[in-house]
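Complex shown without one protein chain; remaining protein chains in place.
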């Protein structure tokens, strides 16, 4: 039995970690930390987390340093602030899983600086960080002590494209990714675009050609292909939904295949993965079917007389796109059952 | 370990039973039945239920008679069809839990006929049926073999009003119930009012003064009060949400109380209930906080210079309003832990 | 041809005034004012207002004083700030229509102070203010120079109840109003409850027993009845929709009537009103059918064996609940066609 600390527990990803870890069979205690609200009750912000009947209330919020004394430390704050706590966790030899972008670029400080506007404060820390995409990096995650949890768009997009690149079925140039995200994707901070009256009933592309997830996607696709993949065009859209990402990716085929062959290649590739479902003929991946679960659904299709392949990846941005994947990483890193705490129930409809 | 049969598995309530029972620790097998689709796979209708990785697929749909051979039979079809399967289950001495209105009226056939337009086919069956509201009838549910699972509106509304009526704090005349339901409430059948383009962005009252849940609410309130309660005015509204019921109930106080005293009375009354949460000062019950859980949240308020009390009940109509409550009833009837399979995780936000 | 000044043009009600006045046949010029953004273009905040093709751009935002030089001054800022501009408009003998609560209470300063926490700065101004509900006050609005435009909830609720009170068909005690509003109702300011991820998929009651519209509703009902009406219980709910209010009101009948007689009484009462539609049998009022229009739809129903009447009022909170009604008031005050600029098209579905 382990204890888990959560820094940034009052954000959406933090609260989702609390929710999921509350049902994890190997977790016996939570330390909830917040820089802005120490001393307060998380239930005041998230009344859904209130205990019922004789149930036990969550512990009050404490400061981040205290959370770094737990066996596993999840850091769910905004990018740019994780190094301090990662250092502290390393000093105490705790497993540190960061949900921001701070540890996703390993030793490629130049890319991090170019897109996040900040140099590494502790370059030495980053060399040992593992990119926490289990389907790509399971072996390196096992035993890791510092994990950079992937972004939600990169997870959906790269899992959709992975078989094509690894198996040499997709060309490495000219990939286009057109994706939609729900409103939890941008976090709890309020902005005009997250006001209900602005967001409802409309689809809006944003940060065209300039979203920060672009270089992360480029890097993970190259790692998947085992060689340089041209950074894809990536266009995110805001869609009127709470949770969910649907990423429709386009690639040119490297050789002629029927749609059935393509689907079969994807299905075989992922056949042993506990959290990837390759859908059968006639189904298209949608976030509707993975709601509140750690699944990434993938459907593959042919267009354009067979010259262009389309792979759609769909996931719940709060689970496989954030908190669920972080727990999957914890499970692997600690040698627990990989699905522990993540398969309590099928996805909700 | 038990087996569960589900008649009407392809409806919304049936599919939710499948989802929840998939995670129930005492359930080892499901028999899924459908009159319209025997031989088909439920996953074709609900791809969210697809198994991932090495997981096991659900059994194919069979006919209802086969489901009646399981240890527990849930009947989740429309009202008017349950008697046949209840008879069959009784013949085999199985626990039968009906989610339609067919067994909610016990021996009061006249009321059933007046509102559902049908006489009892098997009057003898009904005398032994127990109304499955655990907070009211827990002792009678224990050991029962035939349970009429309550409607979603009656559950939310009567749990909100229960303490006031039982403790004599609320007057028994002049109760008004104004409630809103999401679109799953009307089931999967398609109607103009359930088309997205009609339902979105609007609130619409329906069946004013004539909704079938009215007499059920009247009956359960009288049972709660331990004496005749005047049938309340009940107005349901359709609101643009998937799941959820919020029932705002109005009653005249029987004696002067402060809001704090009122809240305290409700909280004490329900203090031992595992699935009722009485909210503290400043919070109002909303379906947002009980999503996908078996909780009914209740908030109590004073208005009108203290002459009128308001009790708001909120629940997920598919869980505490249908499938979850049915499982709670199963747990009680069979002497299992009452919360088994129902507290895997806190409510989702 | 007249000019119109709009103070608070960048708020939701202000922008809706701009939109509607752009199509008004008697308006030849707009002066748009904002305390926070003078010098900027309103289209930067509301790109929907961009002119297309050879169309003419809106004038840049100016300060409020400049708006007070127009023939008609609409003040669409928050409550508590209108007196200064009303004084200025009076000095220039302009028609001043305030959309906040500042001029809704006439000489009843005590009520205003009790609910809005502020004394009148210019008590003399208020005595001459007319409550701008045309269906109640048309004769007094004609020729008025200072108009307090009603709140959205009071408009929907009081129009629903008006015939019953005026005709003596409804009792004056024990009225209950249960209403739902969309998210534009709270204005453009951001709050946690207006974040899409919080507001979507849920109905939430708020300010139970304490909403500021309560005394306004009480006052207008008394004016309608021609005698004291007990302040009703009023419970607003936030519902996941952009625009719209649906107010379900309950009253005890003062004498026995059939539902058809009740409906006929309402229909006759409003037969000459251009913006009130009393719906026929089988229809319930919903904001879906009045979207973007100045209509208030009303349906009437009987419950409880004929003892309780239910009148539902539905309107678009930005039009009949704010900007549209303000323009209707302008039309009446200036002796223009009452429907000018307000009946370009039927409501959108």
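Per-chain residue numbering starts at 1, and chain names A, B and C are given in the order in which the chains are listed.
Following the convention adopted for this analysis, contacts are C-beta pairs under 8 Å (C-beta built on N, C-alpha and C of every residue); 3 or more make two chains touch, one makes a residue touch a chain.
Just so it is clear, the model here is predicted, and its values are computed rather than measured.
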Among C:60, C:253, C:283 or C:334, the residue in touch with the chain that has been omitted: C:283
Absent-chain contact - pick from B:1, B:91, B:127 or B:197: B:197
Of C:125, C:200, C:257 or C:327, the one touching the omitted chain in the full complex: C:200
Touch criterion as defined above, residue of B:134, B:151, B:164 or B:182 at the omitted chain: B:182
Contacts of subunit A with the absent chain, listed as residue ranges: 174, 176, 178, 180, 182, 197-198, 200-206, 208-209, 231, 233-235, 237, 239-244, 246, 248, 250, 284-288, 291, 299, 301-304, 308, 310, 312, 349
Residues belonging to subunit C that touch the chain removed from view: 12, 15, 18-20, 22-23, 46-50, 52-55, 200-201, 271-277, 279, 283, 288-293, 295, 297, 344-349
Sites on subunit B contacted by the missing partner chain, in the whole complex: 12, 182-184, 188, 190-192, 194-197, 199-201, 240-242
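Please note the rule applied: only the chains that are shown with their structure count from here on.
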Chain closest to the middle, measuring from C-alpha centroids that were averaged per chain: B
Rounded Å distance, subunit B centre to subunit C centre (Cα mean): 39
Overlap residues in subunit A, where contacts from two or more other chains coincide: 12, 200-201
